[in-house]
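With one protein chain withheld, the remaining protein chains of the complex are depicted in position.
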Amino acid sequence: MLKFFYIVSCLLIISLIEIPQLKKKEFKRERMFYIGFVLLGSGLLTANLMGVAIPNPLKAMEYIYTPISEVVYGFLT
Amino acid sequence: MSFFKKNNTFTKEQQNRSNADLLSRELTINISTIKEVFGQTSDLIIRNTHLHFYEKVNLAIIYIEGLVDTAVQESVLNSMLMDHERTFAEKGNDQSAEQVVDFLINRILTVSQVVEVSDVTEVKTQLLSGNTLFFLDGHSKGFAVHTKGWKGRNIDEPESQTVVRGPREAFTENIETSITQIRKRIKDSSLIVESTQVGRITHTDVAIMYLKGIANEKALKEVRERLDKIDVDGILESGNIEEFIQDTTYSPFPTVFSTERADVIAGGLLEGRIAIFVDGTPFVLLVPALFIQFYQVSEDYYQRADISSLLRMLRLFCFIIALFGPALYIGITTYHMEMLPTSLLISLAAQREGIPFPALIEALMMEVAFEILREAGVRMPRTVGQAVSIVGALVIGEAAIMAGIVSPSMVIVVSITAIASFVIPSYNMAISLRILRFIFMMLAASFGLLGITVGIFALVLHLSSLKSFGVPYMTPFGPFVLKDQKDTIFRLPQWGLLNRPSLIAQHNTTRVDNKKSQKH
Amino acid sequence: MKRFVTLFVISALLLSVLSGCWNRRELNEMSLAVAMAVDKSKKGYHVSVQVVNPSQISNQQNGGALHTPVSVYSASGKTLFEAIRKIIKTSSRKTYFGHLRLLIFSKEIAKEGVGKTLDMIWRDQEFRSDFFMVVSKTKKAKDILQIFTPVEKIPANHVFQTLEVSEKAWAPTVAIDIDEFIEDLLVEGKNPVLGGIQVHGNKESGKNSSSVSKIYPDARLVASDIALFKKDKLVGWLNVDESKGYNYILGNVKSTVGFLECPGGGNITMEVIRTEAKIKGNVVNHKPKISISLKLDQNIADVECDWDISKQTTIKQIEKESAKKIIALMDKAIKKAQKEKTDVFGFGSTIHKSNPKEWAALKKNWDQEFTSLEVDIKVETKIRVFGKVNQSLLKELEE
Partner (left out) sequence: MLDNGQISSRQLSILFLIFTMGDSVLILPTIVAGEAKQDAWISGILSLFFGAAIVFLYHRVGRMYPEHTLIENILTLLGKWIGSIVALLVIFYGMISIGALLREIGDFMTSQIMVETPITAIMILMIVVVGYAVRMGLESIARSVEIFFPWLVLLFTFLLALLVPQIDPEHVKPVFEGGIKPILRGAIPFTSYPFIETFMILMYLPFVKNKHEIQRSLFIGAGLGGLVLVVFTLLSILVLGSEMTSNQTYSGYKLATKITAGDIIERVEALLAGIWFITIFFKMILYFYASCLGTTQLFKFKDYKFLVVPMSIITLSLSLIITDNSLYLGTVFVEQWPYYDFTFGIVLLLILLIIGTRKLKKQKT
C-alpha cells in the first residue's frame, strides 16, 4: 500500500510539472494523449500492485507462435 | 593598439545612442551639469583656470581623485599651464577657438590619447574610468585625456593553480595589465581584443580575446551574443559573467574554464579558444571548455611528455577515487561482501564491531565533518587555520575512533577520498565532485554496485548531453576524435601535438608549417 | 525542460533513498560462516556452521583471549535450507555464506547421496563455488568443526590450505570444489570423487583451547584418502597408494614423493617434479579401450643405500623400476574403481569424445563395460637432477 502511494505521488508530481509545460506550448492533442497514457499506465500498475489479474500479452503470443515453434522443432529433431 | 581603437568605436556608438544630453557651449553650464550628475561627491575635483598661453579662454579641469595616475596628470597639467606663448604666438594671436583646441591637442598634450566627448553620459564614463576632462569655454566638446591609473596589486604568483615548473605570473585585477600579459606572450597581429562594458551601474570592462583565423567563428558569435544579452546592474567578478553565459545552469559541472594563470590563457588561445577578461578580477574565462580540460594543468606541457601523461592518468584515477571512494566502500561492505578477500573482510568486520551506525551514516558523518573542516580552513585567517586542522585531525583521526563512533577503515577511505579530491587541479570541478560524491553514496547504500552503475550511467548521459558553446563537453571521448586523443589522457611529445583540437578550432587546425613540422 | 531533467534525477534519488535498503547487511550484523558440516539426524539433516568471531582474529585486539576465534552453531531440520535458517535461533546474527571455505559431509549422508543436499547450495546465490568439499572419515562431521588448529586461527582456513597445498605437493589427496563435483556429475561417463578428512589424536581434548597451547596439539585434522562416488552416492574409498594412482592417471600430480627399494637393502627416494598424463580412448570391435601415457620428471632426493647412482645403467634401472612402481599404483586405483563399478577417471567421457557414435551404444551399459575395461598404461620417467651431491653418503663411507 505504501509502495502504491509512493508511486502515485511520484507520478502526480511529475505530471503536475509536465502538463503545464505542454499547455504552454499549446500542444492540445499531446496533452490529451499524455493524460490518457499516464492514466492507462498507472491504472495497469495499480491493478498489478493490488493483485488484480491482467491478461498477459505473452499468452496471446504463445497461442499464435506455439504451432510454428512445434513445426520447426519437429522438422529439426 | 587595437584595444584602444575598439574603444573608440565603442564611444561612437554611445554617442549615437544618447543625443539628448549634449554638452553646452557655456562652461559654467557644463560644470553645473556635471555637478548635478555626480551630486555632492567629494572626490570629484573641478578646477577652474585658464590656459597660460591663451588667457582669453576659461578652462575647467575635472577629474575624480584616486582614479587618476597623479604622475601622468601632473605632466599634463604642467604642459597645459606652461608657457607656450611663443610657439603659439608665431601663428598669430587671434586664433579661433577651434585652432586653439587643435593646437592644444596636437602640440601640447603629451599623453597617449585624447578623446573628444560631447554628451553627459560620456563625460560620466570617462571620468569614472579615471580620465581627466578639459572643458573650454565656448567650445561644445570636452576632451578626455588618458590619465587612467589607480593603485592595483602587483603581478603576483598564482594562488589557486600553483605549478612546480612554469611561469609564476598570475593575472591581476586590472584588465589592461592582464591583456598586456597575454600580448606579451602572443606577439601577433591576429590577436584581437574586443571590449565592451557590462553592468548597468558598475560598467565593468569586459574584453573578449581570440586569435583571428584560429578561433571558432561560431563560438565567437555565440560569446558576443551572450555577452550582449547580459542585462544586470553589476558584474563584480568573472563568476557573474560565467553564470550568465554558460550553456546549462542545472549541472554540477562547469562548462566555462577559469584561470588566473597567463600561460594557460595563452595556451588556450593558441588552441583556438576564446578568453573573456573581466575588470576587477584576476580570473579570466576560457571557452569552449571541455571536461578533460579541467584535469590538465599548464605544467603538463612543460614537463617531459611521459611524466605528464602519467600524471594525467593519476589525476583521472583520483577523479574516480574522489567520486566513488566512499560509495564503493559502502556498496562493497554492505552488499557485495563476497568481493573482499576473507581475511580483509574479517579485519573490516572486527573494526566494525561495536560501531553503532550503519556504514552510510558513518560515511556521511565523516564526509560532512571533513567538508566542515575544509570550509573552515578556507575561510579562517591563516594563523588560525593551523589550529583548525590540528583539532580536526585529532577529532576525526583519533577521538572518533577511540570513542567507537567510526571505524578506522572508514577514516582511511574518507581521507584518501579527500586527498584525491585535492589532486584535481580545477577548484570548481572539485566542488562538483564533492556534491556528486554524496549522491553516489546514497545510491550505493540503497542499491549497492547496481546503484553505482546506474549512477554512472546517468552521470555519463548528463555529461554527454552538455555542450560548451556548441562543442560537446565530452569531446574527444564522445564524440570520439582519434586525432585529439594525443593530448587528452596522454600527451604526446611536442612534435606530436601538431594539430589543434579539431572541434574547438574547427578549421585551421594545423599548428605548424607542415613542411617543417616533422621532427628532423 | 531543464528543470524537468533535474527533477527526474532528484526523484530517482529520492526513490532510491526512501525506498530503504532491502539487501543491506552491515558487517557487524551478520556472522561469517567459514565451514559447514552436514550430518544425518533423525528428522533429516543436522547442520553445523563454523562462524568467525572477527574481534578474536583481527590483530587489533590482542588482549582478550576470553573468546575462541570461531564458534559452531548447529540445528536440525527436515531440509537443509530449513536447518540453516533454524540456526538463527541460537545465533544472534544471520549467517553469511559468501566466504564459505569448507563443506563437510558425514559418511552417512554421502552414502545416501549428496545430490539432495547440494541442490540448495548450488541454487542459492549466496554460496559461491570456491569452497572445497570433503567427506568426513570421522563419524560425526560436526566434530571436525570443533577441533582447534595451531598457526591458522580459523580451522576451516587450516583445512582449506592443507587441502590446497597437499594436492600440489603430496599426491594422495584431492581438493574438489563444488563446480568440479557437479561437472563430474553432469558429464556422461564420469563419476565424481571427494577428498576425505579425519581427526587424528584425542578428539575430545582437541575441542579444548588448551590443545593448541601445547606444541604438539592433542588432535590434528588430517586430509587423507579419496572417496569414490557413484553418481552422488559414496561407494568406497581409495587408500593412500590408490589415491596416488588416481592422481597420476588424471595428471593431477604436480609434485610428490616416491621411493624404491635398493637391491642391497635400504631405500632411494625420488621427488616427482613434473608429470604429464594423457588419456586416450578408442573403440575396437565395439570394445572400448583406454590407453594412458604418463611422462614424469624426477629428482633424486634421498639415497639411503649404497647403490652406485653415478652409473648411467643404475639410473636407467631406477627409471625403469620407478615406472613399474607407478604403473602398479595406477593399476591398483583402476582395479579398485572397477570393483566399485564407478568410473571416476572419466574413461567414459574420453570414449565419448573420441568415438561419439560408439558411445551412444556403450553408454547405456557403461558401468558394466567399465568393470571389464581394458586399460593400457605407459609410463616414461626421467631423472633430471641429483641434488647438491652425486654419490650417496653411504657409498662414500664405504670407501
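For reference, chains read A, B and C in written order, and residue numbers begin at 1 within each chain.
We adopt the following convention: contacts are C-beta pairs under 8 Å (C-beta built on N, C-alpha and C of every residue); 3 or more make two chains touch, one makes a residue touch a chain.
Keep in mind that this is a model prediction, so the values were computed, not measured.
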| item | value |
| --- | --- |
| Sites on chain A contacted by the missing partner chain, in the whole complex | 3, 7, 11, 14-15, 18, 21-22, 25, 27, 29-30, 33-34, 36-38, 40-42, 44-45, 48-49, 54, 56-58, 61-62, 65-66, 68-69, 72-73, 76-77 |
| Interface residues of chain B (partner: the chain not displayed) | 335-336, 338-341, 447-451, 453-454, 457-458, 460-465, 472, 474, 477-480 |
| Residues of chain C (touch criterion as defined above) contacting the omitted chain | 1, 4-5, 8-9, 11-12, 15-16, 19, 22-23, 125-126, 128-130, 179, 182-183, 186-187, 352-354, 356 |
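By definition in this document, only the chains that are shown with their structure count from here on.
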| item | value |
| --- | --- |
| Residue list for chain A, restricted to those that touch at least two other chains | none |
| Parts of chain C lying in touch with chain B, wherever the complex brings them together | 2-3, 5-6, 9, 12-13, 16-17, 19-21, 23-28, 32, 34, 52, 54-55, 57-61, 96, 98-99, 101, 126, 128, 157 |
| Parts of chain B lying in touch with chain C, wherever the complex brings them together | 248-250, 333-335, 337-338, 342, 345-355, 358-360, 439, 442-443, 445-448, 451, 458, 462 |
